[in-house]
Every structure is written in structure tokens, then in C-alpha cells.
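For reference, the structure discussed in these notes is given below.
Yeah, one chain of the complex is gone here, protein chain that is, but the others are all in their spots.
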Amino acid sequence: MIRVPAEPAGTFPDAWRHCVGTGRLDLALRRDYQDSLALLQREIGFRHIRGHGLFSDGMGIHRPYDHAGTRHVHHSFTHLDQVVDAYLSAGIRPFLELGFMPGGLASGDRTVFWWRGNVTPPRDLAEWAALVRATLAHLVDRYGIDEVRTWPVEVWNEPDLPDFWQDADEQAYHRLYEATAHAVKEVDADLRVGGPALSPGAGEGWLLRFAEFAERRAVPVDFVSRHAYSSGPAQHVPFGVHQTLAPAGRLLDQFAAPRRELKGTRLADVPVHITEFNSSYRPDNPVHDTAFHAAYLAPVVVAGGDLADSFSYWTFSDVFEEAGIPTALFHGGFGLLTHRQVRKPAYHLYAFLARMGRDLLTRGDDHLVTRHPDGRVTVLAWAPVDPSGATPGPDGHTLRLSVPVGGRGEAFLWRLTVDEEHGNAYTAWRRMGSPRSPRPHQIDVLHEASEPARSHRRLPIEDGRVDLPLTLARHEVAFVELSRVEDETPPWWDERRLLGREPA
Amino acid sequence: MIRVPAEPAGTFPDAWRHCVGTGRLDLALRRDYQDSLALLQREIGFRHIRGHGLFSDGMGIHRPYDHAGTRHVHHSFTHLDQVVDAYLSAGIRPFLELGFMPGGLASGDRTVFWWRGNVTPPRDLAEWAALVRATLAHLVDRYGIDEVRTWPVEVWNEPDLPDFWQDADEQAYHRLYEATAHAVKEVDADLRVGGPALSPGAGEGWLLRFAEFAERRAVPVDFVSRHAYSSGPAQHVPFGVHQTLAPAGRLLDQFAAPRRELKGTRLADVPVHITEFNSSYRPDNPVHDTAFHAAYLAPVVVAGGDLADSFSYWTFSDVFEEAGIPTALFHGGFGLLTHRQVRKPAYHLYAFLARMGRDLLTRGDDHLVTRHPDGRVTVLAWAPVDPSGATPGPDGHTLRLSVPVGGRGEAFLWRLTVDEEHGNAYTAWRRMGSPRSPRPHQIDVLHEASEPARSHRRLPIEDGRVDLPLTLARHEVAFVELSRVEDETPPWWDERRLLGREPA
Amino acid sequence: MIRVPAEPAGTFPDAWRHCVGTGRLDLALRRDYQDSLALLQREIGFRHIRGHGLFSDGMGIHRPYDHAGTRHVHHSFTHLDQVVDAYLSAGIRPFLELGFMPGGLASGDRTVFWWRGNVTPPRDLAEWAALVRATLAHLVDRYGIDEVRTWPVEVWNEPDLPDFWQDADEQAYHRLYEATAHAVKEVDADLRVGGPALSPGAGEGWLLRFAEFAERRAVPVDFVSRHAYSSGPAQHVPFGVHQTLAPAGRLLDQFAAPRRELKGTRLADVPVHITEFNSSYRPDNPVHDTAFHAAYLAPVVVAGGDLADSFSYWTFSDVFEEAGIPTALFHGGFGLLTHRQVRKPAYHLYAFLARMGRDLLTRGDDHLVTRHPDGRVTVLAWAPVDPSGATPGPDGHTLRLSVPVGGRGEAFLWRLTVDEEHGNAYTAWRRMGSPRSPRPHQIDVLHEASEPARSHRRLPIEDGRVDLPLTLARHEVAFVELSRVEDETPPWWDERRLLGREPA
Partner (left out) sequence: MIRVPAEPAGTFPDAWRHCVGTGRLDLALRRDYQDSLALLQREIGFRHIRGHGLFSDGMGIHRPYDHAGTRHVHHSFTHLDQVVDAYLSAGIRPFLELGFMPGGLASGDRTVFWWRGNVTPPRDLAEWAALVRATLAHLVDRYGIDEVRTWPVEVWNEPDLPDFWQDADEQAYHRLYEATAHAVKEVDADLRVGGPALSPGAGEGWLLRFAEFAERRAVPVDFVSRHAYSSGPAQHVPFGVHQTLAPAGRLLDQFAAPRRELKGTRLADVPVHITEFNSSYRPDNPVHDTAFHAAYLAPVVVAGGDLADSFSYWTFSDVFEEAGIPTALFHGGFGLLTHRQVRKPAYHLYAFLARMGRDLLTRGDDHLVTRHPDGRVTVLAWAPVDPSGATPGPDGHTLRLSVPVGGRGEAFLWRLTVDEEHGNAYTAWRRMGSPRSPRPHQIDVLHEASEPARSHRRLPIEDGRVDLPLTLARHEVAFVELSRVEDETPPWWDERRLLGREPA
């Protein structure tokens, strides 16, 4: 039995809600996307949102034209304004990622993804800098300098991978970063710029060399960023892949890496943002849809805040098209939500976190206990998994907590459960026959099947504490809330007089 | 094992959705009321709505004034238009009940209810007839004659009870009916008028005498109406009562009474509307809030359509103030929904009915089986109860059906459960300590606790049939849907390769 | 020509938006009311809302009952919670007025208004104090102490009038105030309590004696309050009255009275709230519906902030029933909005104020000029009226301003007009034939007719200034906005090539 302390050990860090990932920015114009974001913000509430493609042609910002025999460039914000308006009206702010390269400014035609993001350096760094300045200046003009100063600005994405930056040319990235950071600061010295948004595979040297370059060239770096994924090699099937996963601790190692690597450098104390993380880095791995996935990630989202200032789940919605338009409702997408807003188990993991209290009472391998200002004590608990694929993992799990709720009498226990059978539309969808394009009635059932199981009961309080044994099912993530009962049952009430109860 | 026939026995009558009751009409101006009605119509979908107080002073229709030394009457529709607009925009139509008496037209000051509905005859029948004509004519002008012809017009409420009609004066009612019916027909001969809206306690003679009177005086009667309740005497406690109930069959007897009584009269074939029914006739009996109540009423709503053209659940919402403004969220109100739209078990009974198919396959003491045009077979099943209060009733119930779903392979089973623990916010509220004015967070939990339990699985199909054993918990009402699985799982899918499954 | 200074004289006080009046509190449960409030807050944005009837029986708070042979009192917040939830979700906070007397606590049966607010002292001051404490404590529990501390608490309404306080018994009011103020402070010492909510007719002595009493008895008074109206005696017609008005300055005199009267007393420096004001104090005077009314009040709302900390327009909506349920859409109600949210001219006066800038540039008898942080200069201008009824007043009015917009080139002028013909649904309704219950199509037309006229043009800037001649129509209130044009017309644009323009 774990005796939960009655005095808080401090505040539970909410780095987990600092940022969330999204598919390419112009997807934010979609209705399904905006409805999903509204739901996400109502029930969870992230602070920032980060995605690729701000400067890609689907956003239509960089618009060269000829007039009177000369080349000119319009900077056009028709789409960007709609995207940012949508974010702010949903109560979330951009975490700007500057990339990829507009077609009219690209030095080559190499692209990434189905939607063809151009990954080549700019043909003209000055024209790129002008694009950055014009965009930031427009945002400041439209949304106000106080607002935009809260939006981090990240330069490019995973330049250490040739898929995302032609030849993974490190020197070229440094040049790009330098031009960009200066352009940002020319708009306003208090805008926050950072990078280098490294992939998990980037060797330690990359970040150190970035720090050295920044120091040598006196280039501003207000934060550093990298990504974290834990999957093994992809085994392809049509429209999908399978992968094994490293233990979840591997993700925490990656979260911790920047601070460890930068110790002693000029960047030792800048904020560290894990601007993408997930188990698999593939948008077509069915693991993302499962209860296993939520249980696998639970210890990561609970402990990550010790190691980094943010870690951004990649991504909030299956409205995401890097590998093409999905061909089935469940297709292994990154989303916490499917198309049409069916909640996945990992969504519930975040929704449970959002119901936790501010005060941290205790934390362990399989649990987190917090308290709200009004005295409610909340528990997040999860079952262990085997990510290797070698075994199906344990069938369930038990733990037992002594929870301080104060006072005497009884406590009201409220429990939400997500496991293989509950809060799990994926299981229902598989049982339905995996309908690629579910009928309206099937979508309704999937929405219902995605709701967690709920239960409640009363437990006795002794010495201000409740003895709480928890039995978790296979791959379960559970949320439990305990509150002392203030009984307003009137003195004349006799339960036995209610029909269907024990007769008087 | 009950072998459900594969061929439908006919269409399941939907008299259950023909009408629903409401508190006094001016409550329809409220936001909570309208939100509740919108929810009700989205998830259930009744056709008509009937409530008291159309002519009471809270609607402000009858407005006498003096001008130039003479008494005049304005007929004013400020509120009525808003009420009817609200109904139509929610997709429900009025079942007009003409009553009670406006203060300025009343012959006495006797009132009923906390809100003081005047129950005395008009001081002047001609002025009453003018009021009726003006109101109907206004409705026809505003909503169109085709629309208003679909709204039944009922004359007064329970004139056989002195509480509702001074001295229960039968002759006076006949006079009122006659004047009213003619006034209605003067507006349009195809408007449908009826009565006498008898209480359950009205002796058989009442209805016969009404038929004789109508025949003798050649008064139009387009339908007959009465009410049905099954509760025993009220045992009062502050803000509440307890009552025993007769077996549910007693309600069906009451539904059947008008046709039985009118056999051989001129009214033998007019439609019969049970314009109010419930177990207890008290708006402060906690039985209305329970799972027991849903299980008790299930056989009534399933069989009632054989006996009457409609039977109107009294009432859809706890926004209802006959005994005063409720002092607690759960207070034994008639509502399918509490204030703030928490669904009660009886709400789910209706919501389950609304998910049943058009084709009736079979029906029994504890079940109803129907089929949808797309082949889905739906089952409503319920556990027996003891309404006498002498015992708590059986702990559960089992039944077993052989369900024809056609084809081969497997069926997808989808089950919704409402019982003492699930779909039952009342149980949660009691466990919370019966908070009279729940905090916002408690209201959220009650909304969650009001959701039915959901489960799903696959069952084998043999000879086109599924063997469906059903185990019902105490006071459970269950909805089950079976559909043949059309499996779209691709040939390359290997479940064992999904993490957390049996390894390959 | 008035030369508007380029440097602000200070900030334009927004006392005008501090509070707005409402009909009795339980009307806040209505849909029309809530829709109206949402519109009001979206387009104008008041801070507080004040109305009668918090403790009247329609709110159902004070609920005596007998149990085991003893009288008890429940305090029930079923309605109050819904009302306050509605306010907060519309973005407005209560300005609590404690009154009238619950039936079960009243010492007599004297009532005011159609809805019968009981105006007698409590039978038992201790039971009244318990009611106050329980209500405030509940609000603090539900909404938090930080929130409730921002809600002023006013004791009773117009105790100097026998209609509102039996016999206008001053000593009895002092006793009530004392018991109430202490009860409020027992809940929290930082709650703000005040009074005495005097009528415009209260002699000077009333307030002084209140101050003396408060000092003598050491009773807390955190603010003082009174009302202001400017109408003469009522000349009755059925469902309406006519009245002449004093010049608008009379209202400002009343706003100024408390500070003047309290000079030298202990209450000299407490905030002064004019908790009700309007021209006529009658809810059935057609003047409220007219353009005349907006023009009459314009100088009051512009200057009032110099004299009082708030002045609360009585009331925001015609959903108001003191004289009975209105019998016609336009009936001379107090509302800025009619039933169903048709905007009246006075609504636009407030909506124009809400579009004014923070910086006050200048102010005069017929104009107010302000500037927004982004440089837009806004003008409110109004035509003079004759409130005596002796003449129809001047037909129009002209003024001329030299407006500093800075820079060079041209300015964009945007003008909104409300007068006898525009922004004036009342004129349209009269022309339609004064339909008491307008058809849906007529309501649509009235909504359209209530929109202000809009026009725009370009004006030259010379020496950083625009010469702005304004011609106002009869009873016009105009809003004008000037902003320097930043022309983005591309160099290749040739207006003459657009069809319908001068040919090239």
C-alpha cells in the first residue's frame, strides 16, 4: 500500500499541455479540423500548436510576379490570417515553424510527403529573409506585439535528415538559421526564435555544433528544440506499417538529451522544447489507435515535465496527409482524434491529465496523485505494457493507495476507465468489420464506444484517509477522483420507502 | 429460448411518440426548457406536446381594458407566439389544451397549483368563445391552416375533479365543451376538437354521458381523451411524497378503457388519446428519478400502442412548478430530464424506443424485437419489478432469444444498459450526498453518470441466426442491436503483429 | 468649426457601461432574455446587471416547511444558480439588489407590480439576516470569493416610496439596512454593501439621515445609490401613458446629487451608483421606442461619467413585466431591445458608445470625439430635441469639426446614422400598421429596418486634419469613424478599365 502524503510535494508541471502537433497548416482551414480543435481545447486545453508548411505553396504566402519587366514578390496572407484566426478563436496559439520552401524561392525541386513540401534551401537568402520579416511584421500588425511575443518561432524542421533538408546540409542550415533569426529580431527584438528541431536520430554533435555556431556568429537562440520517437524499423503492408517500440523510458531519455548535451555551453539554460514526440513516427501505424498506446505513453506524459519545457504530441488529429489521404477511418494516424472527432485512447490519457489537480501529492511507476484547490484528490493510474511485440504483455495490474481526503464519514469515488473494451472505438471498429467508410449509424456507435466506462461508489474515510485498491484491466488507463461527501440528505429521508429498495 | 420470427408481424406502432407532456405553457419561454426540448427531439422525437395554462394569466392572452367608458378585450399573443415558435423550431407541434380560466373572465377565484391556475367556469360563455375563436384564428393566420389542422384541440383538463373544475360540475363542463367546440369549428371545420380529458378516477359513466350529450346536442367530438396513473395514496414528507404503485398492467387497463366504454356509441371509432400518463401523479415522488421507474414503464410503452392512439408521458422535463419551484436537482419531478438536462432512466427508455426499427418481429413480457430497413435487428429487454413496495423485487433477470440476422459469419452486438449503476445519475447524486444545488463540477459528473453503459462483442451466426442470451441486472432496461458483420479487413492484416496482441 | 485637439484630454470614462438594468431576476431564465443579453454583450458589453426580485417567490429561495412539528427554512438556489450562470456565461456580473420580501417571511401582503413583489418588512429580522447570509455564502461557495467580491450588494429598492417599502418607513429601512449589511459582512468582510437606492423624488434629507444613521450605528456603507428619471406626470391611455420630459440636464443633476449632498459626511468619498435611470419611469411610454429618445439621452450618457461611478440604463430588454405582459411588440417598454431582439434607437446610442476610443479628444453639447490606439478617430454626434412636447423640435442640426487624423493623403470616413427613418424599427412598425403580434415576415423586416444607415466616402487630409461638416437629420444620432487611408492599390490598376467606370 502506497501512503500518499497529505502535503503536496509541489506543483504538477503542466509542460504536457504546452504544445500539440498538427498536420500541415493549411489543413487548419478545414471544418473537421476546426471542430476537432474546438473539442480538444474544450476538454483538454493545449497552449500552442505546431505544424509544418507555413511557407509551402498551399498557404500561398510567397507570390512572385512580373510587372513592367521586373520580378516582384507579393506577400499574401489570405490563408495565414484564416488559420491564425481559427487558432486564436479556439483558444490556442501558434508555435511557428518557418518552412518549407515556397516553390518560387526554392533552389531545387526535391519534396517530402504526398503534399510535396519543398525541402531545398532558398535560391536567395535575402528574399527568404524578406519573406520571414514580412510574415512576422504582418502577424504583429494584425494580432498585436504582446500577443505575437508569446509565439515561439522555430527555424525549419529536422534539418539533420535529408528527407527534410536537402542533403541534410548542416552548414546550409546554419546559414538559414542565421538569416532567419536576424530577420525575426529585426521585426521585434523580443520575439523568441530557436531551433534546430532535430530528429531523434541526430547525433549529439549536431546540437553542440549548433551551439558553437550560434556563439561564434552571435546569433540569437531563445530556445532549443528536438524531436523524440521510440519506434523500430517499419515493416510495410499496403496503407500501413508495423513497428516494435523501445520501452517508454527511451522517450524520456530523448526529452532529457538537450539539457544534458548543452551543459556548459552558452545555451545551457535556454528553454528546451520537444517539438514533436510520439511512439511511432509513421502516420499509418495502427498502434496509435490502441489502448496499448495510451498505457505506453502514460508514464511519459506524467514524467516528461521534469525534463523539458514542453513535449508536443504529434498530432492532435488524423486530419493529416503526409502519406496521402487516409483510406479508412482508423488507419494508424497520429491523431488523438480520428476524422469526425472520434476520441482515441490517447485522447483520454490527455483528457484525464486535464482533470488532474494543481498540487502534486505523489507519483510512481504506475500512478500520479494530485489535489484540486477544493480538496478533490485525483489519481491517474495505468497498467504496464510490453512494447517489444514479443509478448502480449500482462493481463492487468493492481495497486493500492492510501489517499488523504481529510475529515470523516465517507468519500465519493468517481472512476473513468479506458482499456481494450472501454473508451476504445478502435476495438468496436475492428469488431464491426473494419468499415473503411463507416455509415452514419456506425459513426454514431463509434462515438458512443469511444466514451470511457464510468463508475462510482462510496468508500469509508478512516483517519482522514481512504484505502483505495485499484485493479486495472489489460492496457487500462484509469482516472479516479475522491471527494469527501457533504451529505445533504434530509433527516426525514428513509431510503427503504423508495420503491425497489429494502421495504421498511 | 424464444425463436424470433424472421418475417415481421407488422409495423411496431409508434403511438408512444405521438405526444409528450409539459409543465404550464409559459415555462416554454425558458432557456433550460428549450434546451431540454431540443435534446429530447434530437434523440427521441415526439410529435406533439401538451400542457396546461394556455389561457392562464401567465400567457397574457385575455386582456380586458376600459376605453371611453366601456369594457373591451384585447387578445394578445406576445407569449403564445414565442411558445409556438419554440415548439415548431424544435420540431414538435402543440396538442392544444384550452384552459385554465383567465382572471378577467373567471367566475370565481378558486385556483390550482402553486402558480394559481383559475379553475372556475367563465363568467360569460360568449366572451370565452370569442377568446377561443380569436386564439385559433390567430394561430391559423400565423402558422397556416394546413399546419394548425394537425394540432388536436382538447377542451379543459380533468373536469371530473373539483381541483381542476369547480365542483367537478359535469353540466357546466358540457356547456363549456359545446361552446368551445363550436367556436373551434367556426374558425375552420377541419380543426379537430375533443375531450373530456378525464382523470383516472372518473367513473365509467362520465365518458358515456359525454358521448350522449355530444350526440344529443350534435356537438362535434373528433377524439376522446383521458389520463392514466397507477399510484396509491400519497404519504407526505417535506418537499416530497412516497406512494406504492399498482402493477403496470393497470396503466394499460386505463389506456384501454375509452374504447371499451364507448363501444356502441357514436364515438366508438374516434381516436383515443391518453393525454397524460405516468406511474405517480405527484411531481415530487422520487420514484420518477429511478431505474425502477424505467423498468416498470417498459411494458407499458411497448404495449400501449395496441390500445390507444397516443399516450403522453407526463412530462418531458423537471422544468415544472405545480408544487412550487423545486428545491433540489433531484426532487421526484415528472421529467424525463432534470433541470439542466440530466437524463433520467425513463429518458433512456424512450431513447431506446426511438432506436427500434419499423418492423415488429416479436414482443413479450420482457422484450420487444424489431428490424430496421437496413437489416439491423434491435431488442429492447427489461427486468421485472415489484411496484408494491413490499419487497425490493428480483435482483436480475435472464432471457434468451434466437435472433434472425440472416447470412453467415458473425454478428456485431451493440448493447446499452440502464440499471441501478448505469445510465443513472440519481444513484450518483445520492452517493454524492444528495447536493440540492450541485456545483458545476458535480453537474458535469452527473451528466457523465447519466450515460448508459455500452458494450459490444461478436457472436456467431448459425443458420442465419444468433443465439442471444441476455442477463439483465436489477431494474435494468437494455437495448441491443445486432448486425451482420461485412468484414473489410484487408487480406494482409495480421492481428498478431499489432503490439499488445498475441505475438506472431 | 470646432478644432479637435490632437492630444487627448484624458481617458473617456466608461461609467456608462458599468451597469445596466433588467426586469425581475427570474426573467433571466428565459430564452429571449438570454439571447438578448448575449447580443447586448457582444455588441455593447456592460459590466454589471441589476434587477428586482432576487428574494421574491418567483426565485424560490426562501422555503419554509414544517417537520416533526417545527418550522424550518430551506434556502434553495435552483433558480438563482441558473440566473447567475446565465449572467456569467454572457460575460456580465450581478449587481445584487436584496429584495423584495419572500411571502413566507413578509409581515404583510402589500405588493407592487403585476408580478406582486411583496414590499413589507420581514416578520423576523433574524430570519432575513439568515436568508442574506445563506445566499451570499452560497454564491461565494459556487463562484469563488474573488468573483463575488466584485459584485456590489444593494439593500432594497426605493425605500422612500410607499409603493416599494411599506409606508416608506425610514426607521424600518435603517433597521433592515443594518441587519443586512452586517449579514453580508459576516460572510466576507470585503463584500461591498450599499444603499439606499433612493427614488428621484427622495428629498435631500433622506440621504443625509442615512449617512448619519450609518455613522451613528457604525454600519458599513461601501457605496451609495439612487435613481434618476426625468418624466412628468403620466397621462394614461389603455396599455400606455404619455408624459413630457424635463431637459436632459435634469438627469445629470440627479446623477450629481449624492456627491453634492454627502459633502462633508463620512460617506463623501464612497462610490456613487445611479442604479436606475431613464427618461420616463413608465414601462409603457412609447417615447422609449423612438429616435427622439436616443437623441435626448445622448448628452446624458456622454457626460454622466463625470458625476457618478455608474448610471444604469433601466432596462436592457422589453422582457419586463411590471405592468403586465406586453400586448404589442412595441409598447413603450424600457428595453434597449424589444422582445425578439429588435434594436431600438437607444440601443444604437449605446452600441455607438461601445465603438468609441479610449482617448478623449474633445466633447461638446452635440458631440464627443475620441481616438483608438490604432489611430482611428471616432465621433459621436447628436441633434437637439424638445422634450417639453410643446414643439416637435428642430428639423435637423449641423456642426463642423476639424479632426486630427495625422499624416497626409486621404481619410476613409465611415458613418452610421440613426434617426426617424434609419435604425428605427419603430417607424417601420408604425407604417406597417402597428401589428401587435407581427408575423414572422414582419419581424424579419423590422430586424432589417432596425439596422442603422451606413455610408462611406473619402475626405482629403490637410495638415494632418480632415475638415468634417456633419449634417444631422431630425433626432439623429450619428457615429463617424475616420482613418487614414494606407493605399495598397497596385501600380498597374487603372480604374477606367473597370466596366461601368469612365472609359480609358
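Here the chain labels run A, B and C in written order, and each chain numbers its own residues starting at 1.
Here is the rule we go by: a residue touches a chain if its C-beta (ideal position, glycine included) is under 8 Å from a C-beta of that chain, and two chains touch if they have at least 3 such contacts.
In this text, all values refer to a predicted model and were calculated from it rather than measured experimentally.
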Where A:Met1, A:Ala268 or A:Ile325 are the choices, the one touching the absent chain is A:Ile325
Checked against the full complex, the residue among C:Val4, C:Val385 or C:Leu401 that touches the missing chain is C:Val385
Hidden partner sits against chain C at residues 235, 237-239, 242, 244-245, 286-287, 290-292, 328, 374, 376, 385-387, 389-393, 412, 414, 416, 421, 427-428, 430-436, 441, 445, 448-449, 451, 453-458, 474-475, 485-490, 492-493, 497-503
Sites on chain B contacted by the missing partner chain, in the whole complex
67-68, 491-492
Omitted-chain footprint on chain A covers residues 29-34, 58-60, 63, 65-67, 72, 74, 76-79, 81-82, 85-86, 138, 141-142, 238-239, 324-329, 339-340, 436-437, 439-440
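Throughout what follows, only the chains that are shown with their structure count from here on.
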Centre-of-Cα separation between chain C and chain A, whole angstrom:
46
Return the residues of chain A touching two or more other chains; collapse runs of consecutive numbers into ranges.
490, 492
